[in-house]
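Please find one structure pasted underneath; my questions will follow.
The complex appears here without one of its protein chains, the remainder shown in place.
For clarity, chains are labelled A and B in written order, and residue numbers in each chain start from 1.
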Amino acid sequence: MTRPVADEQLIPTSGSPVFRALVGAFNHNKLSWVGLGLFMALAILAIGAPVFAPFDPIDQSIMSRMKPPSAEHLFGTDQYGRDLFSRALYGARISLLVGVVSVLLGLVIGGSLGVIAGYFGRVTDTIIMRVMDVMLSFPTLIMGIIIVALLGPSLPNVIIAITATLVPKFARIARAPTIAIKERAYIEACHAMGYSDLRIMLLHIVPNILAEILVMASLWTANAIMIEAGFSFLGLGVRPPTPTWGGMIREGFEHIFQAPWMSLFPGICILLAVMSLNLLGDGLRDAVDPRLKRSKEG
Amino acid sequence: MADPDTAPAPLLRVEGLTTEFRLGGEWHSAIRNLSFSVDRNETLAIVGESGCGKSITVMSLMRLLPEHGCRLTADQVNLNGQDLMGLSEDEMRSLRGNRMAMIFQEPMTALNPVLTIGLQIAEPLMFHRGMTLAEARPAVIELLDQVGIPSAAKRVDDYPHEFSGGMRQRVVIAMALACDPDLLLADEPTTALDVTIQAQVLALLADLKAAKGMGMILITHSLGVVAAVADRVAVMYAGDMVETAGVEELFANPVHPYTEALIRSIPRPDRDIEAVVPITGTVPSIDRMPVGCRFAARCSYAEARCTESAPPLTPVGEGSSHVAACWVRAGGQTA
Partner (left out) sequence: MSALLEIHDLRKFFETRRGPFGAEISVVRAVDGVSFTVERGEAFGLVGESGCGKSTVGRLALRLIDPDDGSITFEGEEIAGQSRRSLRHLRRRMQMIFQDPYSSLNPKMTVGRILGEPLKVHGITPTAEIPARVNELLAEVGLPADAASRYPHEFSGGQRQRIAIARALSVDPEFIVADEPVSALDVSIQAQVLDLMRNLLQKRGLGFLFISHDLGVVRYFCQRLAVMYLGRIVEVGAVPGIFDEPLHPYTRALRAASPVPDPTVGRTLARLEGEVPSASNPPSGCHFHPRCPHATDLCRRTYPRWTEMGDGRAVACHLHDPASAGEMSTPSQKA
């Protein structure tokens, strides 16, 4: 008979290791909460733009041209009399949408390629990673210009352009931990169980590399937002009169001395978005490295 | 044995050593009220399982524990007549590697991969004895020879990765012995080595200890290693020292239930055993230590008083040096 181990003490900490590590890391680095909160606030404002915006963003008003910030127009107005606060809210939709969608697409496509390359190795690895290298060798802006020139300026095309720059980056950071993990005993156990490669990659490898990837995902979302702003600034992005932060800055340049608020506020918006994501990413980074290793020890 | 009244003072005398760590805002003791001694030319083995505090004990002796979140108290920690507890960090530094030296378990990571072994062995000589590298070189080659590295003069400029695991551990031993320490602390020095290499290194340590008249504290989880090299043994469980005795006495007559259970649960290469008897249950975690004897929950001899207060180390027989901390099996007289 197997001896019953009635007095076995199970170590009491419970719950998903990822969640615990996250909360632990966020508590350690309090600014991460700030980042999270700030980003959530921006997201809510962006999603709820139709609700929060006091004015129609493309509504022109000759009477209210170039007005400085006031109670009525929080960010002032531009040369067409449009309310800049409302425009900023709608611009947030573009920026955040582009940022998040590009990163998600890049993560799924690039991450998959990286896992496949790392898991199968050899020829598959070489082919995939060389293609990634070629893609990486294009500076982001050049890539954007080429794609927009070929496909035409529009929101989907901006997303495609930025996704294209992110795919090889995600592939890289997905590949390295995959190579490390596939040698671990629990992956060997999966082979011994006869699991299919797809199952092993999806259910066993991906959950264990997700943390590292999500760190970079949040940091690169900040990048994506900046790149989108850059595209809009250069006129490569979404066409006016749809408001974008980058476009608003560009329009404000012509009047920089008379109406500095036209460029200033969209710039601050970009700053807040990028900063919140960086703080968030730093918090996630802490969650990934030392903590998970510590909680591993029974 | 020498007459206790005129016997020379032990090389190392520790009394009431307690080390506490701060966890979640509260202080918990990792080792509690330890008292033991080591003589010259004697090997004291501290044996116990993971989490019992044996490594923390020697780290406490060396005062190599973090400054924050850690608290060391002792009635006495006396090395060669000198009290270590009152020393400043600078004074401790001049002792480490000099009068007392330590070797660790992992020879792979104990050596700096980018420096030659010659330089690493010379370093304690340079730091403590003020030698230059050139002056230290002959001493280094001599040391390599003593620890059994063949072609020492040629290998002194090699890098760690050019040595096998057993050889690396010998290099580490050479580093530890460079300044002729009085006391050697060895924390699981052979656990990561193959069996045949382990035998070589243990024999080497025994030879060197005898040749230099050092005292040695050997930490191990293996009772086999204890039986092979120890003169005296201290058994630790959950931060307490639960039994101390001469090695033959301990194995012939284990008094503490944990010691007895441990010996009974080990298979042997030299004889057939009908069944190894496992110890049920697990070691309590540091922040949930029970009141009273910490082994009571797993002990087949436990009585009511065992969970009320922790038993002190008491001699097993009249005036015996064999002591055990057990209400049931080691009476109630204090030492």
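Keep this in mind: a residue touches a chain if its C-beta (ideal position, glycine included) is under 8 Å from a C-beta of that chain, and two chains touch if they have at least 3 such contacts.
Bear in mind the structure is a predicted one, so any value in this text is a computation, not a measurement.
Of the options B:M100, B:M236, B:I279 or B:A330, the residue whose C-beta touches the omitted chain is B:I279.
The omitted chain makes contact with just one of the residues B:P113, B:P267 or B:G319: B:P267. The chain omitted from view is touched by exactly one of B:V225, B:A297 or B:A310, namely B:V225. Of the candidate positions B:A186, B:I217 or B:V247, contact with the unshown chain belongs to B:V247.
Subunit A meets the missing chain through residues 1-5, 8, 10-18, 184-186, 188-189, 191-195, 199, 203-204, 207-208, 295-298. By the touch definition given at the top, subunit B reaches the unshown chain through residues 49-50, 164, 166-167, 194-200, 202-203, 221-228, 230, 247-248, 251-252, 261-263, 265-270, 272-273, 275-280, 282.
Criterion: only the chains that are shown with their structure count from here on.
The centroid of the Cα atoms in subunit A and the matching centroid in subunit B are 52 Å apart.
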